[in-house]
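One structure is given below, encoded as structure tokens.
A single protein chain has been omitted; all remaining protein chains appear in their positions.
Chain nomenclature is as follows: A and B, assigned in order of appearance, with residue numbering initiated at 1 for each chain independently.
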Amino acid sequence: MSKIHVTANVNGDAVEFLASPGMTLLDALRDELSLTGTKEGCGSGDCGACSVIVDGRLVCSCLMLAAEAEGRRVQTIEGLAQGGRLHPLQEKFLEHAALQCGFCTPGLLMAAKALLEANPDPTETEARYWLAGNLCRCTGYDKILRAVLDAAAELRQARSAA
Amino acid sequence: MSQLAYIAPTDSQDAVRALSADGARPLGGGTDLLVQLRAGRAKPRAIVDLKRLPGLVGIREESGGFVIGAATSGAEIGEHPSLRTAWPGVVEAANLIGSTQVQGRATLAGNLCNASPAADSVPALVAARAVCVILGPQGRRETPVEALPVAPGRTSLQPGEFVLEFRLPPRPPRSADAYLRLIPRTEMDIAVVGAAVSLTLDADGAVSAAELALGAVAPTVLRVEAGGGALVGSRLDEAALEALATAARAACRPISDKRGTAEYRTKIAGVLARRAALIAYERAGGQR
Partner (left out) sequence: MSETLQRPAGKAAFEVVGTRPVRPDGADKVTGRAAYGADFDMPGQLVGKILRSPHAHARIVAIDASKAKALPGVKAVVTAADFPNLASEIVEGGESASNTRDLSLNVMARDKALYQGHAVAAVAATSVAAAQAALDAIKVTYEVLPHVTDVLEAMAEGAPLLHDDLYTEGLESRPTAPSNVSRRPVSQRGDLEAGFALAEVIVEGSYRTAAVHQGYIEPHACVAAWSENGRCEVWSSSQGQFMVRTYCAKLLGIEASDIRVVPAEIGGGFGGKTTVYLEPVALALSRASGRPVKMVMSRDEVFRATGPNPAAVIEVKLGALKDGTIVAADVKLKFQAGGFPGSPVGAAVMTALACYDIPNFLITGWDVVTNTPKTAAYRAPGAPIAALGVESAVDELALKLGLDPIAIREKNAVRDGTKASYGPVFSNIAYLDTLAAIRDSEHYKAPLGPNQGRGVAVGFWFNIGGESSAAVHLADDGSVVVMSGNPDIGGSRASMAMMAAEVLGVSVERVRPMVADTTSIGFSMLTGGSRTTFATGMAVTQAAQKVVDDLRARAALLWEVPVEMVEWRAGAAHCLDPAKADKAPMSIASLAATAGRTGGPISAQVSLNAQGAGPGFAVHLCDLEIDPETGESTIVRYTAAQDVGKAIHPSYVEGQVQGGVAQGVGWALNEEYVFDAQGQMENPGFLDYRMPVASDLPMIDAILIETAPNPNHPFGAKGVGEVPIVPPLAAVANAMRRAAGVRMTDLPLSPPKVLAALDAARS
């Protein structure tokens, strides 16, 4: 079995790794690049715990082959905080207690980031439907929505102030 | 799995050759294939990634109609302004497949060729009279979308063939479509029933052409000609809607499974056909 040499950009860094043809991007991130922040909850694209952003698109990394990442830009949870500073979404999640066990949190944060990039002023309903692909079993989603909408407001304010 | 090869051709003929080999499977968005690989239900020898082929990704307007690359993601389809205006039903159907994450990858070709009876995008494409352009060892051919799935999990594609693009016909004025599905939750479920209606109205607001297609109520998507026929000449009065619902129910050949009973599916087909027709009618500018 021959492995495929993949070069990609992950969180702004050029990376390379060897992937067997059937390896998923999720496996590559966790096992080849030691980026274990992205989680496997189901392996079938139904829970969103493995969510990452590829070339600006929110995807489930368990539904992508590692080989498909060739030449692509991948953003994972490890790249959300910049220079030791938490992203407003991360801060709002903590402020609103929008996590309990925290397992779904990386995927949710990536999904929320993608939401606010696509729609900086979502309604609660729009946010709920966008985030429907991210299962959370602990929180009942209430505080997650509050955190996301609060972060959205803060980001809009920062943008208009700038 | 240790025999598996991954190929990402950039030339269509290379793709045809690769797909002609025994045990080769095409890869679009991967949202079905990777699930099947993981579950051991698919054991291909080679995965042929079509996304780097020219023309497979992207939407263009041509001769008054639209051409959608077979490997265009649902997300991209949903972001295309003139496609949404002309074909709101096709777009909303494509956008109902899975979650936002799945939308980032899922393709019309994948949804069609996976040949699930419940595929969300297929009824709307059938109601739209969409056509697939297929490339294979014998060259190009065109076929209506409903000719592709022949049974759950099986298509009429020959070895080496793959879908290149979808063509949507030019839209007469006062036309619109709609797609509705029933799922137990609000998102994330496979359709228990799907109904698509496409309408064109004449200058007086009466229906001059109508199509009804149903999903998840038969082994493959159903084009219900009697349903469309029930609406023609009407302004969606109660009698026409009832005739539509009756035609929808009569066409159903559903199974009972963990997602719904046959009886339930048949009932819902009638309800959704009505509701989809009303939405399409209003979108087309009709007034009851």
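One rule holds in what follows: a residue touches a chain if its C-beta (ideal position, glycine included) is under 8 Å from a C-beta of that chain, and two chains touch if they have at least 3 such contacts.
Being a predicted model, the structure only gives us computed values, none of them experimental.
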Q | Residue, one of A:K3, A:R137 or A:R156, that touches the chain absent here | A | A:R137
**Q.** chain B, residues in touch with the chain not shown (by the definition above)
**A.** 1-2, 39, 182, 184-190, 192, 258-261, 264, 267-268, 271
(Q) Tell me which stretches of chain A touch the chain missing from the display. (A) 30, 35-44, 46-47, 49, 76-78, 80-81, 86, 90, 93-97, 99-106, 109, 124-125, 127-129, 131-146
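One rule holds in what follows: only the chains that are shown with their structure count from here on.
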Q) For chain A, which residues are in contact with chain B within the complex? A) 1, 4, 20-22, 24, 43-46, 48, 51, 54, 57-60, 62-65, 67-68, 70, 111, 114-115, 129-134
Q) How about chain B: which of its residues touch chain A in the complex? A) 1-6, 8, 27, 29-31, 34-35, 37-39, 47, 49, 51, 73, 75, 98-102, 104-105, 186-188
